[in-house]
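Removed: one protein chain of the complex. Kept in place: all other protein chains.
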Amino acid sequence: MHKQSSRGWRQAMWAALFLLPYFILFISLKIGPLVVNFWMSLQELDIIGKGVFNNFGNYKVLFQDRLFWRSLNNTFYYLVLVGPVNVAGGFLLAMLLNQKLKGRIITRTVVFMPYVIMVTVVGAIWRWLLDGRFGLLNYYLQKIGLESVPWLSSSSTAMIGIAMASVWWTIGYNTVIYLAALQDIPKDILNAADIDGAGPLRKLFAIIIPSVKGATAFVVLTTVIYSMQVFGQVYTMTSGGPQYSTVTLVHYLYVKGFREFNLGYSSTLGVVLFFVILALSALVYATFGERKAKG
Amino acid sequence: MGITILVFLLLSAALVSAGGGQEQAGVATVNYWAGFTGPDKLGMQAIVEDFEEANPNVDVEFMTAPWTEVFTKFNATFGSSSAPNLMVMHISDIPQFADRKMLNAVDGLLAEMGVKEGDYPKPVWQGQHYGGSQYGVPLDYHPMAVFTNVKMYNAAGLDANMRFTSKDVFLNAMSKLTDGEQYGVGIGVPHAHTMRYWYGLLYQAGGSFLNADQSEAAFNSAAGEKAVQFLADLVYKYKVAPVHETDIDRDFLAGTVASLIEGPWWVPGAAEQEGLEFSTVPFPTIFEQKGVWAGAHTLVLPNQDDKGKKDGAISLMQYIAGNTVAWGAAGQIPASLAVINSAEYKALPTYKYFKQFIEQGDYVHFEPVMKANAEFGADNELSPVLNAIYGVVLGESKAAEAMEQAAADVNSILNK
Partner (left out) sequence: MNRSEVSFSSARTTKLLRSLLLYFLLAVITLVALTPTLWMLSTSFKKQHEIFQTEVKWIPREFTAENYIKSFELFPLWMWFRNSIFVAVLTLVLTLACDIMAAYAFSKLNFKGRNVLFALVVASIMLPREAAIVPMYRLIRNLGMMDSWAAIILPQAAEAIGVFLLAQFFRNVPNELSESAALDGCGHWRILWRIVTPLSVPILAVLIILTLVNSWNNFLWPLIVAASEASVTLPVGLASVMSGSSEAAEARQFGLLMATAFISCLPTIAVFLVLQKQFIQSVTMTGLKY
C-alpha cells in the first residue's frame, strides 16, 4: 500500500514534468485564448487600449448586421458547393484509383499534389485561370460552344469560382483517405459477394459504403470544419467582392478586427464561429454515431 | 539523447530570439513604411539610398506593402520595436490614427525642417491638420487624368491631346474609338478607381460626399445618382466600355481600350513600355463644373519612444520633403509649389505627361479627412459606397437604390 502510493506520487511528478512544456503552450495559446475570446466579445475593444464592457452591445449590433448575415450565408453556400463535391468526388476518385489500372499512381500523385501548395499560390493560379477575358477556363468553354463567364467579377459566380479552386486544392486529401479505407476492406467479403452473384452496384451500397463509414465520418467532419474556416482563397482571389458575395465568416472577422480595428466585434464573430462549428460537429457525430450504433 | 534535445532546444531559442532583425550599435535603424508598389516604390527606394549615403549613422529599413496591409500592420505593431518610425499616408488616413494618439504632431518641427504653409496648395495643407494640430508634412498629391493611346486615337481620326470639355465631346470621341473588340475606355470592377471617377463626377454635378458639418451622407442626391448612372451608361447604354472590365491597366496595355483613367504614378511605367505611344489629358468634364478626385500622400511621424530612431526619422522626413524632384520623376506630383514650378522639375523627360495632372490643381476634391473614412473610403474593400457603385456598374442594382443604401450605411457608420 505504502509502496503503491509513493510510486503513484513519483509517477504524478514525472507526469507533471513531462506535461509541463506542452501544457504551458496549450493553456496560454490554445485553451486560454479560446476562453478569453468569450470575455472579449462582451467588450468594446479597439486595437490599442483597454476594453470597455458594453453589456452585450456587440451581440446586439451583430444581430442587425446585414454584412454578418451575408457572411454566414456565403460561408454556408461555400460549404454546399464544396462539401458534397469533395466528399462524393473523393470517394469516387478513390474507387477509381483502387482498380488495378496501370499508371494510377501517377493519377494519385497528381490529384493529391495541390494539397501541399500554399493557399496564396492556389489563389493566384486560379485568379488567372478564371480571368474573364484571358482565362483558360473561359477559353475552353467558348471552344465547346458555351459562353464565357465573368467568374470572379460577377457576384453570382464569384463564390463558384472560389469553390472550384478549393475543390482542386483539397479533394486529394479526401481521395487518399478513402483510398486507404477502401484498401482496408477484407478481400474475402468482396469475393463472397461476387460468388453470391452480386452486381457492382449492390456491392457498392451493401458492402463498400458501409465499410468506409469511419472514413466518411472523418472526411465529412473535416470538410465541414475547414469549409467554415475558409479565408485564404477569399483574401487572394476576391477580397470579399464583388458586392460582398464572397465575404466569409473568417474573412469578415479579419477585416473587422485588423482593418477596422474593432477587436471586440471580431471576438464576437469568433464566438459565433466557435458555436457554429460546435453545432455542425455535433450534427456530424450524431449522424454517423447513430449508424455505428445500429451497425 | 535527452541532453541532445535540450541543447538543441536552447540553440533554437537563441535563434528564435535572433530572428526578426539585427541592430548595429551606434547606428539608428529607422523603420520607414509606405504603401508604394511599382515604379514609385523604386523611386522612393532611390531617395532613401541617397539619404543613407549622406547620413551614414542612420540605417533605413524601407518596407512596402499594399496600403491596407501597411495600415493593418501599423495597428498590429504599434508600441512594439517593430513599429514604423516614419510613414507615408494619405491625408484621408490621418484622422483615424491621430484620433488614437498614434501620431506625433509636427507643428514644432516645421520651422527647423524648412516647411512653409505658403509653399503648398491650400487643400493639401489643410488636409494635414486634425483636431487643431498638424500631423503631416505634405509629400505629393495625385489627381486622375486620362491616358490616351496615340495610335488608336489617330486611327479614329482624333487628336490624342484633345480636351474632353463636355459630355458630348467625350461620348463622341469614345464612340469613334469603340469598334468590335476595341473600346473607348475601361471602367474597372472591382477596382477602387471606379469610386474615384464617381467622386469627381459627383462634384462636377454639383453634389458633395458629405454635408457641411460631415455628420451625414449627402451623395444620395440627384448628383450622386447622375454620376454613377453615367459610369454604368458607359458600359450598357453607350457601350463604349467593356462589360465586367476587371483590369483596366492591362487592357490599356493590350490595346483593348483606347483610354485609361489613372493617376500620375502610372506615367513612368507607361513611358517604359516598348511600343506604347501615349499622351495624357485632364479628367473629362462631363457635367456642369470642373472637378476631379485627388489623393495626397503625406509624411507622418508615428508616436515612438526611442529618441535615436525618432531623430533619424525626422531627418529622413526632412530629406524626403526637400527632395521631391526625384519623387516627381517616380510618378507623383510633388506637393511643393516651388518644386513643380522649378526648372529642374520641368526638365524631367516625363514632365509633358505630368503637366496635364498639375493643370487640375485648382479643382481637385479630396476624400473627407475623417476617422470614419477608414470604413467607407475607397481603400476599404468592404466599403458600402464602393460596393454600391460596383453594383450599378455591374448592372446588378439601380442607381437610386444603390446610392440610398450606401448613404444609409455611411450614416450608420457616422453615427456610431
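Going in written order, the chains are labelled A and B, and every chain counts its residues from 1.
In the analysis below, a residue touches a chain if its C-beta (ideal position, glycine included) is under 8 Å from a C-beta of that chain, and two chains touch if they have at least 3 such contacts.
The structure presented is a predicted model; accordingly, all values stated were derived computationally and were not measured.
Engineer: If I consider the whole complex, including the chain that's not displayed, which of A:V52, A:V80, A:V110 or A:I189 touches that chain?
Structural biologist: A:V110
Engineer: Which of A:F18, A:F56, A:W69 or A:F205 sits in contact with the chain that's absent?
Structural biologist: That would be A:F18, which touches the missing chain.
Engineer: Name, in rising order, the residues on subunit B that touch the hidden chain in the full complex.
Structural biologist: 1-2, 5, 8-9, 12, 15-17, 19-21, 31, 37-39, 61, 63, 65-69, 73, 76-77, 79-82, 190-193, 247, 249-250, 253-254, 266, 269, 381
Engineer: Touching the absent chain: which residues on subunit A qualify?
Structural biologist: 8, 11-12, 14-16, 18-19, 21-23, 25-26, 28-34, 36-37, 40, 45, 93, 96, 99, 101, 103-104, 106-121, 123-129, 133-134, 136, 139, 152, 168, 172-173, 176-177, 179-181, 184, 197, 214-215, 217-219, 221-222, 225, 228-229, 231-232, 235-239, 241, 250, 253-254, 257-258, 263, 266-267, 270-271, 273-274, 277, 281
Definition applied: only the chains that are shown with their structure count from here on.
Engineer: Taking each chain's centre as the mean position of its Cα atoms, how many Å separate subunit A from subunit B?
Structural biologist: Those two chain centres are 37 Å apart.
Engineer: If you look only at subunit B, which of its residues touch subunit A in the complex?
Structural biologist: 68, 71-72, 75-76, 78-79, 96, 100, 102, 189-190, 243-244, 246-247, 251, 256, 374-375, 380-382, 387, 390-391, 394, 396
Engineer: Enumerate the contact residues on subunit A facing subunit B in the complex.
Structural biologist: So the residues of subunit A in touch with subunit B come to 46-49, 67, 131-133, 150, 152-155, 239-244, 247, 255, 258-261.
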